[in-house]
Structures are given as structure tokens and as C-alpha cells.
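Got a structure here, written out as C-alpha cells. Questions coming.
Let's look at subunit A:
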Amino acid sequence: MTFLPEALHLATYPLEGSFQKVDGNEVLRAIGRDSLTAEGFLALLSPAASPHLEAMASRARDLTMRHFGRTVSLFTPLYLSNHCANHCRYCGFAARNTIPRTQLNLEEVRAEGEAIAATGLKQILLLTGEAPHKAGVDYLEACVAVLRPLFPSIAIEVFPMETEDYARLVRAGVDGLTVFQETYDPELYAQLHPAGPKRDFVFRLNTPQRGAEAGMRIVNIGALLGLSDWRREIFATGLHAAWLQRQYPGVDIAVSLPRMRPHAGDFEPACVVSDRDLVQAMTALRIFLPRLSVTISTRETPRFRDNILPLGVTRMSAGVSTAVGGHAKPAETGQFEISDGRSVAEVCQVLRARGYQPVFKDWEPLEASA
Partner candidate 1 sequence: MRVIVNGREMMLDGGLSLRDLIASVHADPAVVVAELNRNIVPSSAFSETMLQDGDRVELLSFVGGG
Partner candidate 2 sequence: MEQTDTFELGGRALTSRLFTGTGKYGDDGLIPAVCEASGSQVITVALRRVDLDKGADNVMRHIPGHMTLLPNTSGARTADEAVRIARLARAMGCGNWIKIEVISDNRYLLPDGYETVRATEILAREGFVVLPYMNPDLYVARSLANAGAAAIMPLGAPIGTNRGLRTEEMIRILIEEMSLPIIVDAGIGTPSQACQAMEMGAHACLVNTAIATAADPIGMARAFGQAVQAGRRAYLAGLGSVAALARASSPLTGFLDQEEGGI
């Protein structure tokens, strides 16, 4: 069983009409319910919910507090390689962009790891493009072996793999998988990914499931906001997350809300997702799925990140460089421009000032017995 049938049904469903039909009373009912159906979630994403944003925020804060307390988990990305065979029209690392291509050797990986570890962070997210002949499973396994002594929690945001490959990386010490569908609209997906292995919509859609089956503890999904109507995309993302939670109750399902940022290349967002929209998306997700982890990246400004903290955020990146090798030495061209350049120490200080505890380590898996 996969999420595909539901995704395809959604893709052809005239959701715009459904969003327009919602009235304010439906929104208020949805805010007050103990558990929400997909219809209730849809109501919270509708234009009719906009006047009730404060009520949504209040409910989202209560639910977040109840399920996660005053804690925010911190991590930082470590870019290993920017080689990529894909042609994603919105990405700075796309194959056609003439940027310097590099890949860290294991010594450089160690140097990056040590620079990050010196900030106190214990959770990292390893990133590559999609060039498995250069940065494939063997390479990742070798990098994890180098980094494992420094970091109790290692997640990957690389390229979709088969379950057996994920299982290999889990055995090597990887416990998290991040993979964004980018868009849940198959037609738009085809336009945005004209060439390269990423063209395969279905294989990508089922990737979070393969990660969960392979034993990942955290599976983080998301749509790149700005590619199309955000209400549709968040609705699909929420239903995908709900499906994963139901199928894999032992896995922590997380959602990211990445808004498009300026990047190398000439792609312009199809729609602008305002701050208000993003708050509506995040609080709706929180009310629909109270125990969902929500990740906010440094794509967002410090002011915005600090303000949305209580509304449902549970994971944040900090001390970020989106360039390969950017932690140990000054940055080259990154994947996208970041907005929050604060150091780990600065972010921690802000969190504490707002009454939140920055969490560096949620757990440390016991070593597998020999």
C-alpha cells in the first residue's frame, strides 16, 4: 500500500472550489475540535480562515506546548557535494547552472564535522545533489563513519534510494531522512524536472515510505512553497504526513515549510507565499496533526523565525551554510541564500530569552551489538 492513489486523487480534485466554499463557522468548528478530519484541515487552509488566524495561532500554541513543551530541536545542514544530474528549474545546484562543482573528501568531511561540533550541535543533516556515481551510498556510508563519533543524530537529504540502501545507511548510523516532494501536482512536477533521475514523480513520492520501512526514526517531508498554490500543496503535504503517521506509528514524521528563496538560475516563483500564508499553513498543520514535527529553516528571517516559534515550530536549523564545505572555510555559491545568518550561540540565546530550551540531542541510539 502506498500514498500514490490518494495523491493522484488529490491532484485531479477541484480543491479550489472546496476552499472557496468554506465559511467562517466551519473554520471555528475546526479550530475547536479535538481531532480533525481532512475536511476540517481543508477549512483551516481556506481563505475563510484568514480572519481567524489569531484563534488558530492560539490553538496551535496550546497544542504545541502540550505535545512538545518549551523545547526546540536544533540541527544544521552539512553540504557534502553539489554535483547533480537533475535539472530542477528552481535550484541553484541544477546541472545546467555553471557553478563550481565540488565534493568533500573524507578529510574535509571531518574538518566540517569538527567545525560544526565545536558550536555544540549534535544533530546534522547531510546534503548532496543527485549524482550517485560520485556521491553514492558507499560515499555516504564512509562520511557517516567519519561523522558518527561527533554526532549522535545524522539525517540525510540526498537522493531517493531503494529501501535496502536506506537500511544500509541506518545500520551505518543514519536515523533521519528528509525528502521533499517539491510539488504534489504531477504535471507541474514534470515541467519543473525536465531531465535527470528526479523526473520520476512516483518513485520520489514513495521515498518517505521506503525510509520509514528501512528503520529511519525521523522522516521529514515537504513541498517547496511558491511553485504553485500553497493551499493545495499544504493540504497534500498534511495528508501525506497523516498517511505516514498512520502507516508508521513508530516513526517521527516531520514537515518542512520551505519558501522559495533567491538562488543561482533564473526561475521565478509562480506564486508568493506571504508571512500570513505561512502562519496559516503552519498552524493548520499543527491543529490537524498535533504531534507532527515542524521544521523551519534559515530561509526565513530572524524576526519571522522568532515570532513563529510558539505557533508550532519544533525543529530549527542554526549556524547554517548552504555551500559545500562552508562550515570550515568561507562560503562559495550556496544552494540558496539564507536569511538567518545567526550563529548557533546567538540562536540559543534568543530561544532562552523567549523561554525555550534549545535541544541539541533527543536521543543517542545504543550501538548495535556485535
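The rule is simple: contacts are C-beta pairs under 8 Å (C-beta built on N, C-alpha and C of every residue); 3 or more make two chains touch, one makes a residue touch a chain; residues count from 1.
Basis for inclusion: all candidates are chains of the complex that A comes from, given by their letters.
None of these values were measured; they are calculated from a predicted model.
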Every candidate listed belongs to the same complex as subunit A; state which one touches it: 1 or 2. 2
Interface residues, subunit A side, partner candidate 2 - complex: 28-35, 51-55, 57-59, 61, 246, 249, 275-276, 279, 301-304, 307, 310-311, 339
